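Excluded from the complex is one protein chain; the other protein chains are retained at their positions.
Entry: chain A
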Amino acid sequence: MNAQLRDITQANDSPLAVHGLVHGYEGTRVLDGVDLALAPGSVLGLIGRNGAGKSTLIRAMLGLLEPQAGQAQVFGEPALGLSDATKGRLAYVPQQPEALAWLSATQMLDYVGRFYPNWDSGFVKGTLARWDIPASKLLAKLSPGERQRVDLIRALASRPDLLVLDEPAAALDPVARRELLREVALRAGEAGTTVLFSTHIVSDLERVASEVAFLHQGRLLIHCGVDETKERYARLWLPARLAAAAPSGTLSRRHHGDGSLCLVVERDAGGLWPEAAQLGGARLDALGLEDLFVEIAE
């Protein structure tokens, strides 16, 4: 099989895939050539600073905006022309849901539920109460956080094959957040649901995500398994007298006032750290995802 053909078949298997995505607003480039594909049953956490283009990427992946260049596919169909059958398999919760604001939460969920064959009304009932939602108030009168919680319930109750959540953590208190994470984790593990969620709360991502992608200045800096990322990257500190021994081509490099140097280094194909890490006086520290992200996004 030639490489191009293999790419296409892989994209067809993938619940969500984009290639060469470019997009911008008013002359600034938000996405600058993004390639990304999710394997079925994976949970991808998307991290990026505010304004890094996470929401734009998600919307382009789902065909909710037309990118200036590149392709997006959902279950192998072009994202910009999804069939109703495919739309029925996916659920998306935007940061600020606005649809059907003239209904109450109960009315909206009743109405929407009729379109989904696997609608879980028991889940709706239980979660509305646990997440403290005034179920008979009009959606338009709810706070933005309450609106997003209602929308999360809608998304989860439809038992989708693909679940896409844009900053779901923002609207939830720690207890409800943990409950959402549990739901996401168990569904991915047991029902094989594929999940994409963006967040700036990195510890949430570390709990449930199988993979992490760092979006920075319109590009994906790292896309890797969460465990592999933690095992593969580390921070190397070199005192001033060893600064000349610093390896080149590292992910980040920071000079300090005293001449010392901080680098984010990576294991080579054989699993070894760069030679400079072995020098007397050099220090190698393991990095959590949050530290890693701060180091490379600064």
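In this section, a contact is a pair of C-beta atoms (placed from the backbone, for glycine too) under 8 Å apart; a residue touches a chain by one contact, two chains touch by 3 or more; residues count from 1.
The definition used in the following text is that contacts and distances are computed from a predicted model.
Not every chain of the complex appears here, and the one that does not is recorded in UniProt as "GntR family transcriptional regulator", selected from "Insulinase family protein", "GntR family transcriptional regulator", "Alkylation response protein AidB-like acyl-CoA dehydrogenase" or "NAD(P)H-dependent oxidoreductase". Touch with the chain omitted from the figure is made, among A:R29, A:K87, A:K230 or A:R253, by A:K230. Only one residue from A:L21, A:L156, A:A169 or A:V208 touches the chain missing from this view: A:V208.
Checked against the hidden chain, the listed residues A:R178, A:R241 or A:H256 yield one contact partner: A:R178. Residues of chain A that touch the chain left out of the display are 43, 178-179, 181-182, 185-186, 188-190, 202-204, 206-210, 226-227, 230-231, 285-291.
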